[in-house]
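Supplied in structure tokens, the structure appears directly below.
Note that one protein chain of the assembly has been removed; the remaining protein chains are unaltered in position.
Note that the chains are named A and B in the order they appear, and that numbering of residues resets to 1 at the start of each chain.
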Amino acid sequence: MIALDVLAQNIGIEYDGVSIPITAMNTLKEAQYSELSFIVDKKHLETLKETQAGAVIVTEAFVDAVPSGCKILLVASNPYLYMAKASKYFAKLPLESDGSVAEIGQNSVVGDNVFIANGARIGNHCIIMPGCYIGTDVTIGDTTILHPNVVVYRDCSIGRACIIHANTTIGCDGFGFAHTSTGEHVKIYQNGNVVIEDDVEIGSNCTIDRAVFGSTCIKHGAKLDNLIQVGHNCVIGEYSLLAAQVGLSGSTELGRNVVMGGQSATAGHLKIAPFTTLAARTGVTKSIEQSGQTFAGFPFMDHRQWLKLQGKLGRLLKK
Amino acid sequence: MIALDVLAQNIGIEYDGVSIPITAMNTLKEAQYSELSFIVDKKHLETLKETQAGAVIVTEAFVDAVPSGCKILLVASNPYLYMAKASKYFAKLPLESDGSVAEIGQNSVVGDNVFIANGARIGNHCIIMPGCYIGTDVTIGDTTILHPNVVVYRDCSIGRACIIHANTTIGCDGFGFAHTSTGEHVKIYQNGNVVIEDDVEIGSNCTIDRAVFGSTCIKHGAKLDNLIQVGHNCVIGEYSLLAAQVGLSGSTELGRNVVMGGQSATAGHLKIAPFTTLAARTGVTKSIEQSGQTFAGFPFMDHRQWLKLQGKLGRLLKK
Partner (left out) sequence: MIALDVLAQNIGIEYDGVSIPITAMNTLKEAQYSELSFIVDKKHLETLKETQAGAVIVTEAFVDAVPSGCKILLVASNPYLYMAKASKYFAKLPLESDGSVAEIGQNSVVGDNVFIANGARIGNHCIIMPGCYIGTDVTIGDTTILHPNVVVYRDCSIGRACIIHANTTIGCDGFGFAHTSTGEHVKIYQNGNVVIEDDVEIGSNCTIDRAVFGSTCIKHGAKLDNLIQVGHNCVIGEYSLLAAQVGLSGSTELGRNVVMGGQSATAGHLKIAPFTTLAARTGVTKSIEQSGQTFAGFPFMDHRQWLKLQGKLGRLLKK
């Protein structure tokens, strides 16, 4: 928690209004009265008008749309950069030294050289293999298995009957930076978490980024192969199947039973309809609205079209 | 070991024949009399007729081809799904609590925070760096080096004079699931192992999947770079060279001296002839029978054809 006027001063914004205690940052839509938000793009103008945030970082252009009661941190330009600077003041320690002793359920086995932080809760009949790291306040459901050297950053949760393979990282920071006018990058602290539902299997050496705000989510029954990247704030739908070396950019949402072939990938901020199939190496560049289709190629297209294109290219080659 | 009638009941198959003890599952071709197998596709019909398996899961269509003496678990449809359900009953524990104490050879150095399970045998003059995990019954040959935080799952074997770099995972589960009619995935337990022959080097953060039955194999003198995925039941031929971020889908076999450029990949169940060269990013979609050729592109083609295609596309662009 930090006082609004102190925060403003720390990040270089002049502010002489009433100060309130700020507990966190959040999106305009999700923010509560004790939270700070920001607006970058006018497409969020309507959301700004209804925000419950206690304070917002805005440029002059948006001042009139700020609801009464919401404090205003006014900047000349680049609210995104100031948001990044502010995010640092809400970053938690990687590991808390105090807090309650971790709880470990009945019949759970914890291997040698495992580190379990304070506040963690591990269910019954779990197997935590040697070399794992379980961060502060992590929860793990019954019968889940973590293979050796899995790392789960603080505040993440893993459901029941999950299997996480060796050397996988859950809850590392998403890749988020604001940029200065001289080309430097200011870290946006990733203060959200990862939520993995029940019956999920994740392969080895995967990386599942924590959310910047809120949660990155892998839903019930989804199965991920090895060396997969899941960006911050992604949602992977129920029973989705992701083959090895798949990459999801941030904030992309897969519906249920999406199948992604090896090395396929998506851009960020997309929605992929349920029961979509993406062939190996597909690169999805925009949202897919109709469910049940199959795609291929980069840029991606209907799979039959892609096959036809290969035929056309074959003929071009023979000319 | 489980009695056939108990197993049938557990996975929901009616069976009132003679019960026999079943020790494992295996392919039709490899199964012994104490093992259970299954048939999904009529292309394996001839193999079914000669199987040595003690029991098979079949649909009505294949019953007549089952050899006498082989017990029949009859299902209405989807033997693959029942095979998956059965595989669970042959899965070993990730880590055995009993068994003989691990043997460590003369002049071998074992670092701090290393876990070596019972039944493991480490040769002479090995270096096992800190943080490594060596599972139950793993064998490691003389003079081999495991860099920090390498994980070797149970039952795998690594030959002499190998170098395995940090954070690599050997023997994690292959990505195998059967699917229910409502889109759920049933894990096929991966009860095989990984066999790495002598003089193999594997880079950092690679994932080498264990076989579903039998062994995933990396042969003598092969060299793998970093962040490589090797699917279950693959065979990598002698002296093959795989550059970083290569991906091999399951059951693909490379001949000797195959060279794969960075980010290249293969589909599953292919055979790649010896001395094949695959340019960076090549995506191999069918078997390569003639040795000594060079390929590029996705879908892949002869490398000279690919260069010619780029020329054609360049001219298309100028039209």
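In this text, contacts are C-beta pairs under 8 Å (C-beta built on N, C-alpha and C of every residue); 3 or more make two chains touch, one makes a residue touch a chain.
Note that this is a predicted model, so its numbers are computed, not measured.
Within the complete assembly, A:131 is the residue of A:54, A:79 or A:131 that touches the hidden chain.
Within the entire complex, the positions of chain B that touch the omitted partner chain are 111-113, 127, 129-131, 145, 147-149, 163, 165-167, 201, 203-205, 221, 223, 225-227, 239, 241, 243-245, 256-257, 262-263, 275, 280-281, 310, 313, 316-317, 319.
Remark: the residues of chain A touching the chain excluded from display are 94-95, 113, 115, 131, 133, 149, 151, 153, 167-169, 172-173, 175, 177, 183-185, 187, 205-207, 209, 227, 229, 231, 245, 247, 249, 263, 265, 267, 283, 298-299, 305, 308-309, 312-313, 316.
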